[in-house]
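Some notes on the structure that comes next.
Left out: one protein chain. Kept in place: all the others.
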Amino acid sequence: MDASQTGTGNSEELPSNWGRWGEDDQLGTLNLITAEARARGAAEARTGRTVSLALPIRPAPLISGPFAPSTQDASPVQQMMVYVGSPAPAMADVMLVTNHHPRSTHLDALGHAIRDGRVYPGRPADEAVTPAGARHGSTTAFAAGLATRGILLDLAAGGPLPSGHAVTGRDLEAAEERQSVRLESGDALVVRCGWPMTPDPERPMPGMSLDAVRWMHRRGVSLYAGDIGDAHPDLDPACPLPLHRVALPMMGLPLIDAAEVDELAAVCAELGRYAFLLTVAPPRIHGLTGVPVNPLALF
Amino acid sequence: MDASQTGTGNSEELPSNWGRWGEDDQLGTLNLITAEARARGAAEARTGRTVSLALPIRPAPLISGPFAPSTQDASPVQQMMVYVGSPAPAMADVMLVTNHHPRSTHLDALGHAIRDGRVYPGRPADEAVTPAGARHGSTTAFAAGLATRGILLDLAAGGPLPSGHAVTGRDLEAAEERQSVRLESGDALVVRCGWPMTPDPERPMPGMSLDAVRWMHRRGVSLYAGDIGDAHPDLDPACPLPLHRVALPMMGLPLIDAAEVDELAAVCAELGRYAFLLTVAPPRIHGLTGVPVNPLALF
Amino acid sequence: MDASQTGTGNSEELPSNWGRWGEDDQLGTLNLITAEARARGAAEARTGRTVSLALPIRPAPLISGPFAPSTQDASPVQQMMVYVGSPAPAMADVMLVTNHHPRSTHLDALGHAIRDGRVYPGRPADEAVTPAGARHGSTTAFAAGLATRGILLDLAAGGPLPSGHAVTGRDLEAAEERQSVRLESGDALVVRCGWPMTPDPERPMPGMSLDAVRWMHRRGVSLYAGDIGDAHPDLDPACPLPLHRVALPMMGLPLIDAAEVDELAAVCAELGRYAFLLTVAPPRIHGLTGVPVNPLALF
Partner (left out) sequence: MDASQTGTGNSEELPSNWGRWGEDDQLGTLNLITAEARARGAAEARTGRTVSLALPIRPAPLISGPFAPSTQDASPVQQMMVYVGSPAPAMADVMLVTNHHPRSTHLDALGHAIRDGRVYPGRPADEAVTPAGARHGSTTAFAAGLATRGILLDLAAGGPLPSGHAVTGRDLEAAEERQSVRLESGDALVVRCGWPMTPDPERPMPGMSLDAVRWMHRRGVSLYAGDIGDAHPDLDPACPLPLHRVALPMMGLPLIDAAEVDELAAVCAELGRYAFLLTVAPPRIHGLTGVPVNPLALF
C-alpha cells in the first residue's frame, strides 16, 4: 500500500512523534503524563463523586436455543452460562468480547492503526502484530492503569453540533474560553458533540478535522476520548480519518472510542468546573489491539 | 440442597444483610459507601500516583495452528486476531474471557454464590440467573464504577503468613494497630498474606475464617480484596469457604478475587500510610456473574 | 429428582435395554447392527445416487461489526474469518457449533438424556458427563461412522399429519403395509410427518407416542431419524418426551434430531422403494453429547 491509498496526505507534513521517545517506544503521548500532570489531576478529586465515561453494554447470548434464547441484537459482548455441576454450586459464565466494537467504549492500542504498512513509531505492522497477538503497541502499555487530569470541552453546551461539522482547533479553543479552562500538556482531552452513537445514514455526524489533531499535537494531549471521532463518511476526502490515520499511528495518541459523555457534561455544568481526575484502568490484559474500558471522572 | 450440604453452619446464626436494604437490593454492602466515605477516599489522593491491584494477564491464543501457534498455558483470556481484509487496513481481535478464572483479578457479583438454592438477599437462584444471563445480583450493580477509601491491612509485613493459618478478626485489628490506621464503615478492605497465587499442594495456603468475616460485618466493610481468600482445603470443616458461602451470599459483600497487592504494600510502606483512594471500574457490562477488574489505588 | 419430576411414568414398566449389553455399554441399539444388517443395507446401493438427510445450515457471523456485518438470525453455526497474515496467503475460519440446536440435523449421544439422575445404561449422570466433557455415552461411540439399511416410513404421503397427532405403532405398521416394506432388527428408522421444522405456536406439531417407542423396541430399530420427534407441548402429559426420556436413556436408541426427509421421500416415491443404504459419519470427534451429522441415503 502506498501513501495515496491510505490517504491523509503526505506523511512527512503530518504531526508526528516517531522517534521522539525512541524507536521502541510503546507509550506514545502517555509519556506526557508527568508527576506534575498526575498531581494536577489528583487536586481535582475532592468529594470522590464519580462519573463513568463508558456506554453500558447489555450482553447478547453467545449461542441461541434450545437452552439459551435467541437474540435479535448484536452486542459487543456475548455471554454464555457454564455448566459447573448439577445442582450448580455457583453460577459462572464466559464472555466473548469484540474489542473494537463501535458500540463499546474501548481503548485503541497504538498497534491497532496501520499507516503505510507501519505502526507507531514506525515498526512494520506484520512484525508488531501476528496471528498470535500483538507484540508491539498493544494494551500492555495501559495495563497498569493511569490517572491524569481530564478536561471536558463541551462543544454541544448550546445544542448538538451541526450535521457534518468538521471540528477545528479554533472550536476547541473557543470551548476553553467559554468554560474558563485551559488544557495543559499531559492532560486528557474529552470532547462532546451531543450526538447519539447510532449513526443516521441521512444525517452525517460531525467529526474531528486534521486541524483539530494538529491542535492536540501542539497542546500535548496525552489521551483522547469523546462521543465524537472520525466522521463517516469523510468530511475531507484529502484527509480521511484524522484520528485513526494520523493521531494514533503518527502521534501515538491513544484513543478512547465511543465514550459516553452526557452525564459528565451535566455534572461539569452543575459544578461549574470542567476539570477532573480521570482514571483509565482496563482489565490488566497484555497483548491486545484494543480493550473495553470504563474511564472514571472523579470530582 | 439443605444447609448441612452447603456447610458453614446454621444460616440463622450467620452475619446477614438479607432484608437490611430491601428484598430487591442489588448493591449489598456497597450501600455503605456514603458521600462521607467517598470524600474520605478522595482526601487520600494527593500526588495522583497509581498502583494497580490486578494480576497481569497474558492471553493464550484462542485456537491453535496452523495459523496461530499452540500454547501450553491456560489463561483467563484467550485471544484471536480477526481477518479484516487483505491487505489489512487495521489490526483487530476478539477475546474469550473466563470470568471466574483463579488467576484473573475479578469481581464476584452477588449472584455468583448460591446458598441453600438462593442468592443475596434471598432470591431463588434459578430465577436470578438463567441460561441467558443474570437478572439479579449481576455486575450491573458495579457497572458505573465506584470510589471509596481503601485500607490495606498487611498481615505479611514481617513475612508470609504461616501455612494453613486461619485469619481472625483479632489478626486484622492487630494490623490496624501496627499500621496506625482504622477501617471505617464504607471503606474497602484490602488484605495481604504474602503468598503467591499458585497453590502448592504440599503447603496449604492461609485463609479467612468465619471470625474474620464477622469482624468485617461489624466494621462495615463495603468491598473485599486480597491475595488471600477462602482456603483450599478448608481450614474449618464446620465452616468452609466463609467468604464465598457467607460474606457474598449472606452479607452481600462483593469480593475481588486474586488481587495483586505486593506493589501496593511496598508503596504503603514507602509512604508510611495505608489508606488511599480506591477506584473499581470494570468494563461497563451488565448481567454477568463476574468480571475482570483493575482496581486502582491512588495516593 | 424423583421419577415424578421427570415424568414418563414408572421406569420399571418402560421398554429398557439397561443391562442387556452390559453395565458399561456405550453403543445401545447400535449393537443391533450386525454383519447381516450391514449387508442388507449394502444390497440397496446400486446406482450410487445420494440423498442428504441434513438441513442446510447457513452460518451467522460469530461477532458483529465493525469488521463483520451484524446478523439478525440465530444459527446453529457461527463463523469467524481468521487473520492469517497481510496480504493473506490463504483464507481460513473457525466456527462455534451449538451441538443441540433445534434447526441443526444432529445426533444425540446417549449421555445427552438424563433420567432420574442417570444416563444409559444406568450410570450416574454427574460421573458420565463433567464440566470437561462426556466420559460415558458420548459421540465416541459414533465416531468411526456406521452403515446399515434405512427404511423410510412416510406418514405424509397423502399430506402432512394432522396437528397434534400422536403417532402410534399401528401408524408405523400401516406405512409398512402401504409401502410393501418391513423394518428388520438392526435397520435404521426414518419417519416423515410432512411438517416444516419451524414450529407454529398456534398449531401444535404431531409427535411420537410411547406406543410408537414400544414398537421400535419390539422391532429392533437401531437408530431413529425424522422430521418428527417429541411434541411440544406434550401430547400425553403422563408420558412427555417419549423419545428423549425413554428411547434415548432407557433403550439406548440414538436419535437424529431435525432430519430433512422431503427429498428422500420424493426419491423413494420416484424409485418405488423405501429401503436404502444409510451412512452416518459425523466428524470423528470424541466426548461430545451431540454432534451435527449429514446422514446419506444411497440408492
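For clarity, chains are labelled A, B and C in written order, and residue numbers in each chain start from 1.
By our rule, a contact is a pair of C-beta atoms (placed from the backbone, for glycine too) under 8 Å apart; a residue touches a chain by one contact, two chains touch by 3 or more.
Everything numeric here is computed off the predicted structure, so don't read it as measured data.
Listed by label, the shown chains that the missing chain touches in the whole complex are A, B, C. Residue B:131 is the one among B:131, B:204 or B:220 that touches the chain not shown. Only one of C:19, C:124, C:145 or C:233 touches the absent chain when the whole complex is considered: C:145. Shown as candidates are B:85, B:164, B:196 or B:233; the residue that touches the absent chain is B:85. Only one residue in the set B:27, B:63 or B:225 touches the chain that does not appear here, and it is B:63. Listed here are the chain B residues that touch the chain not shown: 62-67, 70-72, 74-75, 78, 82-86, 96, 98, 100-102, 125-126, 131. Interface with the hidden chain, as seen from chain C, comprises residues 1, 35, 37-42, 45-50, 52, 54-59, 61, 67-69, 77, 79, 81, 87-100, 105, 111-114, 117, 119, 125, 128-134, 143-148, 244, 277, 279, 281-290, 292-296, 298. Taking the complete complex into account, residues 62-63, 66-68, 80-88, 91-92, 94 of chain A touch the chain not shown.
Everything that follows uses one rule, which is that only the chains that are shown with their structure count from here on.
Where chain A touches chain C, the two copies mostly use the same residue numbers: shared numbers make up over half of all numbers in play.
The rotation relating chain A to chain B, fitted on Cα atoms, amounts to 180°, rounded to the nearest 5. Rounded to whole angstrom units, the spacing between the C-alpha centres of chain B and chain C is 45.
Once the centre of each chain is set as its mean CA position, chain A and chain B turn out to be 28 Å apart.
Annotation: 50 Å between the Cα-based centres of chain A and chain C. Contacts with at least two other chains are made by residues 67-68, 81, 87-88, 91-92, 94 of chain B.
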